[in-house]
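Here the complex is missing one protein chain, while the rest keep their positions.
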Amino acid sequence: MSALLSVQDLAIRIGAATPVDGVSFDVSEAEMLGIVGESGSGKSLTLRAILKLLPRQAAVSGRIEWAGKNLVGQSEGAIRKLRGRQIAMVFQEPMTALDPVLTIGLQITESLREHLGLRGQAADRRAVELLDLVGIPDARRRLQNYPHEFSGGMRQRVMIAIALAGEPKLLLADEPTTALDVTIQDQILKLLLRLRDELHMSVILVTHDLGIVAGTCERVAVLYAGRIMETGPVYDIFRKPAHAYTLGLMRSVPEQLQARQPLRSIPGAPPDPGRMPPGCRFAPRCSLAVTECAVPPPLVSVGDGHRSACIRADAVRVASQVPA
Amino acid sequence: MHALTHAAGRLLQIVPTVILVAVLMFGLMRLLPGDPALALLGDRATDASIARMHHEMGFDRSIWVQFWEYLRHAAMGDFGDSITMRLPVGRLILLRLPVTLMLTAMAVVLAVVMAVPLAFAAALNEGGLADTIIRMLSQLGLSMPVFYVGLILLITLAAGLGWFPVGGIGDNFWQDIYYLILPAMTLALSLTAILMRNLRESLIEVLNAEFVQFATAKGLRRSLVLGRHVLRNALISTLTLLGLNIGTLVGGAVITETVFAIPGIGRLMIDSIFARDYAVVQGLTIVLAVLVSLVFLAVDTLQAILDPRVDA
Partner (left out) sequence: MSQAVATGDLAPSPAARPRRRFRVRAAPTLGVLILALLLVCAIVPQWVAPYAPLKFDYRATLRPPSAAHWFGTDNFGRDLLSRVIWATRIDMQIALFSTLFPVVFGTFVGCLIGYFGGIADVLFRRLVDLVITVPFLVLVIAIVAVLGPGLTNMYIAVSSVGWIFYARLIRAEILTQKRRDYAAAGRVMGYGWPRIVFRHLLPNAITPVLTYWMTDMALAILLGSSLGYLGLGAQPPTAEWGVLIADGKNFMSTAWWMSIFPGIAIVLAGVGFSLLGDAVASLFRRR
């Protein structure tokens, strides 16, 4: 099964820093891939690079394969044809992402007009359908409303509806639930899952929340300091992590059985983008690091569809079996 | 219905301000040294004729009565008569107002036409050479007094090259426009600078806003993103600024009309102050106050229309 989107060795250089350096992952059709990482790990930049939404000074290298073509190095005009129509994106904060002075109806129909050539009544009807699809009640009337007249969760749904207007095959979701309450988060995630099934659409879900990834994604990529540490099926990553960083992440999640035990965080902090360690970027904080970790470890297969960039994957596997 | 009563309420609020303006001007005029009766009668004045003139003008009554009588008549449109022009003030204002309105309108149009492209060019090029040059020119425009700009234009384009007349107005509408081009350009210069600066800042703020990124991510053409999303958002504060600067515009019009010898209400105001023509000054200020207040009201309403976040 060939991948819908294949990212290989993506690197983004901004000024003297390389906040993304060596990111590779694949997304298949109708699959939800999670990209999980801390703040500053480069996950937003990675997503934006796909649609060429980076600042002017950013230099991108590597391959982003879509429909047989490498998106890296394409002209603005060529990428624009993809935006909204083949690949759509939703942002983290819907209040700032929606135009405050235009009705949401207009913001949906301008996409419909651009991508599907719909106008007037036909466009309005489709807009209502989209709002229904994302679960906005009283859709026809709400076309005339402005963003500030919706609640946070509703606004996020509206943003998703706008993104769906072009009937994209892939939806890039940059932390779509971070700004929302937990209960609303749940609704939005369920919505994304439903859309994936009903529309046969793939989703890349970027988040820092492991719980979200566990509950929604089939596959996950773990990003740290601008590099992919591990990718694989969610079950494998969570139950049989093959990277020291992933192990640390799993361990840091508090479980009910650990009531009144001290929280276990990973000691240290992520490296400065301008001063990345040579070799494995997690090595300075890793309890399992050895001298060979000073050489950049390649992403190798450690199981079916499961790849890790840790040369101590075996030690990690052993450590993960032991209750900590 | 609610909107209508709201608008009516706002209109009524203008009244106290206008009355205060009338009080101010009334008092100020009474403080002017010189006796209008004496000025009018000239050398042939005798004590008796002066006294009679005073009685005719109502100066022998108490100041409060005078003011009350004045207000009463003003509310019905009777602003008294001009001493120097021997015309009812109302008619005099109506004769001269259109020219000033035309001048101001042309200046506003010119200013907007010049400011918008410049602001876009500067904002899209933020920090670059074009931006720096535009900002420097804008700074220069703001530092030039209106009369100086007028004189320069007169010296170069009118007296020098002969492309434009040196002053006055024409005989019909289209000629008027031709005569008012230089004055309108004079008036428009500092306004352009003010608008450009503000619009540029607005644009920069908006261009960096997330919703512009989102609109781009939707695959919309850059021109559409700029024209619809960016402009709408940036224009709101600039239009408000335009309205608030109406006072500067009127002040500039006064000077421009003086430099170009244009028979508008600006020059009328100055001439009347010096001629001690009370009625004209008072009537003019009241009319001006009403017009300016209406502009403020219009600006507020426009803001409410354009920006749905504002509670109209």
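The chains carry the letters A and B, assigned in the order they are written, with residues numbered from 1 in each.
The definition used in the following text is that a contact is a pair of C-beta atoms (placed from the backbone, for glycine too) under 8 Å apart; a residue touches a chain by one contact, two chains touch by 3 or more.
Note that the coordinates shown come from a computational prediction; the quantities given were computed from them, not determined experimentally.
Enquirer: Among B:P117, B:G227 or B:G251, which one is in touch with the chain left out?
Expert: From the options B:P117, B:G227 or B:G251, the contact with the absent chain belongs to B:G251.
Enquirer: Tell me which of A:A59, A:A269 or A:A294 is the one touching the absent chain.
Expert: Considering the complete complex, A:A269 is the one touching the chain left out.
Enquirer: Could you pull out which residues of subunit B are in touch with the chain that's been left out?
Expert: Residues touching the hidden chain, for subunit B, are 16-18, 20-21, 24-25, 28, 31-33, 139-140, 142-148, 151-152, 154-155, 159-160, 244, 247-248, 250-251, 254-255, 258, 269-270, 273-274, 281, 285, 288-289, 292-293, 296.
The definition used in the following text is that only the chains that are shown with their structure count from here on.
Enquirer: Rounded to a whole Å, what is the gap between the Cα centroids of subunit A and subunit B?
Expert: That gives a centre separation of 55 Å.
Enquirer: State the interface residues of subunit B toward subunit A in the complex, per the touch definition above.
Expert: 209-211, 213-221, 224, 228-229, 232-233, 236, 306-309
Enquirer: Note which residues of subunit A are touching subunit B in the complex, please.
Expert: 51, 53, 80-85, 88-89, 91, 93, 96-102, 110-111, 114-115, 146, 148, 159, 162-163, 165-166
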